[in-house]
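I have a structure here, written as structure tokens, and I will follow up with some questions on it.
Removed: one protein chain of the complex. Kept in place: all other protein chains.
We just call them A and B in the order they show up, numbering each chain from 1.
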Amino acid sequence: MLTVNHFILLSAILFCLGAVGVLIRRNPLVMFMSIELMLNAANLAFVAFSRYLNNLDGQIFVFLILTVAAAEVAVGLAIIVAMFRARENVDVDEVNELKG
Amino acid sequence: MPILVPDINLRIIAPALIVTVTAIVVLLGELVTPAERKRWLGYLSIAGLVVAAFAAFSLWGANASGFSGMVVADNFGLFLTLTIALSAALSILLSIPFIHAHEIDQGEYYVLLLASVAGMIVMATATDLIVIFLGLELLSLPLYILAAFQREDTRSLEAGIKYFLLGAFSSAFFLYGIALVFGATGTTNLAKIAASLAQSAGSPMLSIGVGLLMVGFAFKVALVPFHWWTPDVYDGAPTTVTAFMSVAVKAAAFGAFFRTFQFALPALALDWRAVAAVLAVLTMTLGNVAALLQSNVKRMLAYSSIAHAGYILIALVAMSANGLSSALFYLLAYTVTNLGAFGAVIALSDGARERLEIKDFAGAAREHPLVALALTICLLSLAGFPPFAGFVGKFLIFGAAVETGWAWLAVIGVLNSLVSVYFYLRPVVQMYMSEPAEGWSGIRVAPLVALALLIAVISVIALGVFPAPAIALAAGGLIR
Partner (left out) sequence: MINYLWLVPALPLAGAAINAIFSRKMPRWLVSVLGVGSVGLSFLVALAEFFTVLGAGAQGVFNVSIYSWIPVGNFKIDVAFLLDPLSALMLLGVTGVGFLIHVYSTGYMAEDESYGRFFTYLNLFVFSMLILVLGSNYLLMYVGWALVGLCSYLLISFWFTRPAAAAAGKKAFITTRIGDFGFGLGVILIFVTFGSLNFADVFARAPQMFQLGAPIITTITLLLFAGAVGKSAQLPLYVWLPDAMEGPTPVSALIHAATMVTAGVYMVARSHVLFSLAPFSSEVVAVIGAVTALFAATIALTQMDLKRVLAYSTISQLGYMFLGVGVAAYGAGIFHLMTHAFFKALLFLAAGSVMHAMNGVIDMRQLGGLRSKMRWTYITFFAAALAISGFPLFSGFFSKDEILAQAFESGHIILWAIGLLTAGLTAFYIFRAFFLTFHTQARWTEDEGRKTESRHSPSSVVGHPSFHPHESPASMTVPLAILAVLAVVAGFVGMPSVMGPNFLEGFFAPVFGEAAAAIPAGTEWMLIGASVAVGLIGIGVAYWFYIASPEIPVNLAAQFKGIYTLLWNKYYVDEFYSAVFVEPGRRLAMFLWQVIDVQVIDGFANGLGRAMASFSGALRGWQTGYARAYALLMLVGTVIVIGWLMLR
């Protein structure tokens, strides 16, 4: 029998995977995909709670979040592309001019 | 079963709506404006902000709530709305000559800035976590682009990409926090969360959720240890963008921060107040100490903005009516002071060649005595030196902390502002007590920059010498 706990556990695992992905990958595209994974982990949690609480709000939120995520993709890709054009490579660790 | 009619009340979101409409008009206007008339788009944007400010004034005292309790037009939110509109208008005044000199004068600049303002207003007036999240994203996304707006400059791009990656990362935390709070309380409405928590005890899930919310806000207002992006992004972004986000983002994010924690989560105050107190100490100390050795004014002001976030957090820890009003006053004071400081830095730049190293300021007092005086006043105000706005702000915040039994926090705050004097005075010393550096001749201050600077400096002095009206407005901003 699947309970809400299972879904939350899964969503927590996904969230952590995403967070670890941000930390260990150096390609901004992949880092950004990891962040998307974290957002979707939140979505999963919303849906699960919505079902558990018998409250449709949570499912509506998912739509809002998907929209926001899509906008974020557009902005993020634009910046990454601009970066690529200027530097010809997209390793985040080499973007290191500003520090101290 | 009756059909629920959506509770739509456009009047209470009028300021945000007006700003949004202005953004769209400017976007369309960009298509038909010839290159040499781009500055008119800036004037149009300012006009929109002024109208939005009037709308906010007309709502003063309305205390209306709408959209099923998701948005509210209370004096607290309206005070922040006015502060945000003021900061945006002053920033645009600074921007018009600046982006022209740097050859990035595209109408999109103003559109993005206005979109961000709309997000800020939404965030400051939201009473639902999901709406706060929407406002947060709406304010952040345009800022990511604005930070990278000097596309030819790798530093600007670096600022953009760092801000974007770390910002999205923190947004994910924030969103997950909302999900967990939703799961624990069954609602995302702030008032209902408070009601629900008043009856039931907390749970580990709730604690994690609250912690993640705190992290999300802490990132936006740049609290240690979530501040790492701040110096790099402020350093790399175009100076006018840095000026804008250093003040307006703080106003919006602190507004939502206060609303969420002081009004939705008082039941857990015992827990989060201690955490916030520690964060405040770390933030003030790191901000001020790290600023001591900076040689670049933008980076110095970045660290200083971190320190100021720490001072404002003290007001949240106090968790009282006076704390709230002191934070509002402080945000207003910080807005005009910091914009004045950035305005003076921009005024001293030589066309597209900016003077950002502190040593470049040598002798500025002889060449531009009034700009040097303005910068001196603003820096003294930032340092909390009487009788300027920053002094009254600090006094109110420390007073609120003392009143509620957090005197030790106030003492650390006083000690910190003592340390801060040293780095704030370094540019002053350079300006007044050094022989002029090369290349001062022939620099003229753009009239719009001078106007912005004048407004800022008069406000800094007025808020310091005659703060009573602003304090009264801020105190009227209390929400239930």
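Everything below uses one rule, namely that a residue touches a chain if its C-beta (ideal position, glycine included) is under 8 Å from a C-beta of that chain, and two chains touch if they have at least 3 such contacts.
These numbers were taken from a predicted model, which means no experiment stands behind them.
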Sole residue of B:47, B:352 or B:472 that reaches the chain not shown, by the stated touch rule:
B:472
Cross-chain touch to the chain not pictured, restricted to B:109, B:226 or B:311, is B:226
State which residues belonging to subunit B touch the missing partner chain.
161-162, 165-166, 169-170, 173, 204, 207-208, 210-212, 214-215, 219, 225-226, 228-229, 231-232, 270-272, 274-275, 286, 289-293, 321-322, 325-326, 369-370, 373, 380, 385-387, 391-392, 395-396, 398-399, 402, 407, 410-411, 414-415, 418-419, 421-422, 425, 429, 432-435, 466-468, 471-472, 475
List the residues of subunit A that touch the chain left out of this view.
19, 22-24, 26, 31, 92-93, 95-100
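Throughout what follows, only the chains that are shown with their structure count from here on.
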Residue ranges of subunit B touching subunit A (in the complex, touch as defined)
130, 133-134, 137, 141, 144-145, 148, 151-152, 154-155, 157-162, 164-165, 168-169, 171-173, 175-176, 178-180, 182-183, 186-188, 231-233, 235-236, 294, 299
Which residues of subunit A touch subunit B in the complex?
8, 11, 15, 18-19, 22, 28, 31-32, 35, 38-39, 41-42, 45-46, 48-49, 52-53, 55, 57-58, 61, 64-65, 68, 71-72, 75-76, 78-80, 82-83, 86-87, 92, 95-100
